[in-house]
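In what follows, a single structure is set out as structure tokens and then discussed.
Complex shown without one protein chain; remaining protein chains in place.
After this line comes chain A, so read on.
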Amino acid sequence: MIRLEKRPQPSRTFAYLTPLLAVLATFFFGGLLFAALGKDPVASILTIFWEPLFGEFSFYYRPQLLIKGAPLVLIAIGLSLGFKAGIWNIGAEGQYIMGALFGAGVGLAFYPAESFLIFPLMVLAGGFGGWLWAMIPAVLKVKFGTNEILVSLMLVYVAEQFLASMSLGLLKNPEGFGFPGSRNLQQYDSAHNAEIIVGSGMHWGVVAALIAVIFAYVLLARHRLGFAVRVTGEAPRAARFAGVNPSRLILFCLGTSGLLAGLAGLFEVSGPAGQISIDFNVGYGFTAIIVAFLGRLHPIGIVLAGLLMALTYIGGDIAQSQLGLPAAAIQVFQGMLLFFLLALDMFTNYRLHFGRTEAA
């Protein structure tokens, strides 16, 4: 007889071990999936994980890891603060869009003037846009007790409509022959979030992500506010006794995650993406939720998880092209990773008990 038994204390070993086990399980079952599709499983997994890091063209793919990973990490750091405190911002995708729209809007308003002040202003506007969009669910929750999961998620679709409207109307490139999409900010020096060192993939968004990681680490480890976040998530009643103001915490957590998502959107639109277009958002806000959990809501873990996710995207595209793996198989592979992580997570709090069940 095998049964689950609650551990008296959550296992620290398992807390650290599960991500690794989840990756291994994903390798194994992903390999089976690839084999079932008639592809060499070892070659497939090597292509996804080895090729971008150490393959022939890794000089190109390594910087791409930063470009793909930075928005994920930046957003996930913000989300993790809320998730730790039990405040669920599911709408980072919308805040990401609004950050990009506000930031790009400011930049385009100055076109074609050149000034070193323009980019900092865009950064401020981008952060503000994301913060504002997150404040809607925050204020509604504080004032009326609405569910922030639903409100923030629904606002993603509102933001997408704004994005379409802006691409087709206000921000449309006047020299674009009527096609949707804004001017390309990559061709507007003052607004271009260029690589700081050419070819390194290191743009201001990567810098911002690193700063956010450090701040989050210090906040959680050293600051009173970080203590409030942790204790609210772990023991809400104790938090109240400790004098934590839940309303303020909600405003802080949602506001910060919105701010960071907005910044991610701004850095993306002014850098790698270059322009506001109808399909500007590609799901970073949702993938960041996976990244936050994969990283155990820990700042350093999130960096590793963000890079890992970026790796599966980049390697996945290479595997599609070189081995003819269908995109859907890559998505299943990525899904497995989260699935196994959550499934194995159980062993942090439970253990398997072998042997006879004692009489109840």
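Everything below uses one rule, namely that contacts are C-beta pairs under 8 Å (C-beta built on N, C-alpha and C of every residue); 3 or more make two chains touch, one makes a residue touch a chain; residues count from 1.
Criterion: contacts and distances are computed from a predicted model.
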Name of the absent chain as recorded in UniProt (options "Transcriptional regulator PadR-like family protein", "Putative RND superfamily exporter protein", "BMP family ABC transporter substrate-binding protein" or "2-oxoacid:acceptor oxidoreductase subunit alpha"): "BMP family ABC transporter substrate-binding protein"
Decide which residue listed in A:149, A:168 or A:304 touches the omitted chain of the complex. A:168
Of A:116, A:144 or A:177, the one touching the omitted chain in the full complex: A:177
With the missing chain put back, which residues of chain A would touch it? List them for me. 56-57, 59-61, 64, 67-68, 160-161, 164-165, 168-170, 177-181, 184, 186, 197-200, 268, 272-275, 277-280, 282, 313-314, 317-318, 320-322, 324, 326-328
